[in-house]
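Here the complex is missing one protein chain, while the rest keep their positions.
Our next item is chain A:
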């Protein structure tokens, strides 16, 4: 009895061992694997998280019949906003699990670290949620496309508008890591170029700061006209909430939410958020195409959140990647990340979320930037009717000029 049992067990073990091998071989022919790497559990979860995954899956669903038998698999992981965790997952995906393209990757410190790994392994990296403009500057890579926004564009659009409106003295509250530093640097440059002054800054520990009152009082003591929030997600929400509590806004100090997403506005409520300006490259209610895309993906969005620009970027990025794979053939695309990215740069980008856009030699996708103002509760006509467009910066002016980024790919 025991003998049979043991033999049965051995056979089962052998079968189990053989199974993944079998699958791996089948995969190699006509399957590509997309890895969505983002924050599934921390303060950036609603900005990307499961919503980005839903958007990637929507891209596959929307391509439908045009896939012509190409299998697209999606895997997901949580990098917890920690570069070491992000790099470990990326290595494991590319080395062992056969992932061909990594998408999303918020938190600039993680985004920069994963950038290196993907380049080393010659795969494809589409960064949608990371913000640092270094991804297409000093750290640019032939394997990387920076998809949705960056600190330069945010600084130019939001920061520039605030300076033009008379906000010529600034104090920054900055998340103390790569993203906050880059956003503070890029915005500071615009302020100074427009003749304004930066009176000071305070670097707040990231993650783990929930009380910003001390920093806000320091900002107020500096007598700056504008307090620039060089942070994102939960940090921005807490800053805006507490700035209202400490009467900064009532005393005429303007808040510059340099990176704010629609989910942040939703969490704050219009009563608190009204009148704030921010910059987005996507808004669900922009035109018929964006509304159609939103209607398709909404049933799969967590908590029925409307997709924000980072998540819409995952839709658009995944779709464009798959189109390039279809043109190149799965085998060729899997073998050479640089060639795939080169093909993606050569092809026009077209989708419902962003319309027609293009990708530059340094890996920067360019598109119009919309300066938004958050509506007052009385102006809002329905659920999620949050923004009005104040100003549109055309695609070729919204981002840092190719020649100024210092990207080695451009010089070559």
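Note that in this section a contact is a pair of C-beta atoms (placed from the backbone, for glycine too) under 8 Å apart; a residue touches a chain by one contact, two chains touch by 3 or more; residues count from 1.
Note that contacts and distances are computed from a predicted model.
Asker: If you look up the hidden chain in UniProt, what protein name do you find among "Lactate utilization protein C", "siroheme decarboxylase", "Branched-chain amino acid ABC transporter permease" or "FAD-dependent oxidoreductase"?
Answerer: Of the names offered in "Lactate utilization protein C", "siroheme decarboxylase", "Branched-chain amino acid ABC transporter permease" or "FAD-dependent oxidoreductase", the one UniProt assigns to the missing chain is "Branched-chain amino acid ABC transporter permease".
Asker: Out of A:49, A:130, A:228 or A:405, which residue would touch the omitted chain in the full complex?
Answerer: If we include the chain that is not displayed, A:49 is the one touching it.
Asker: From the list A:242, A:311 or A:393, which touches the chain that is not on show?
Answerer: Of the listed residues, the one touching the omitted chain is A:242.
Asker: Which of A:143, A:187, A:204 or A:231 sits in contact with the chain that's absent?
Answerer: Selected residue, touching the omitted chain: A:204.
Asker: Touching the hidden chain in the complete assembly: which of A:129, A:143, A:231 or A:263 does that?
Answerer: A:263
Asker: Residues of chain A in contact with the chain that isn't shown?
Answerer: Chain A touches the chain not shown through residues 39, 41-47, 49, 176, 202-205, 207-211, 213-215, 217-218, 220-221, 233-234, 237-238, 241-242, 245-247, 251, 263-264, 266-269, 271-272, 302-303, 305.
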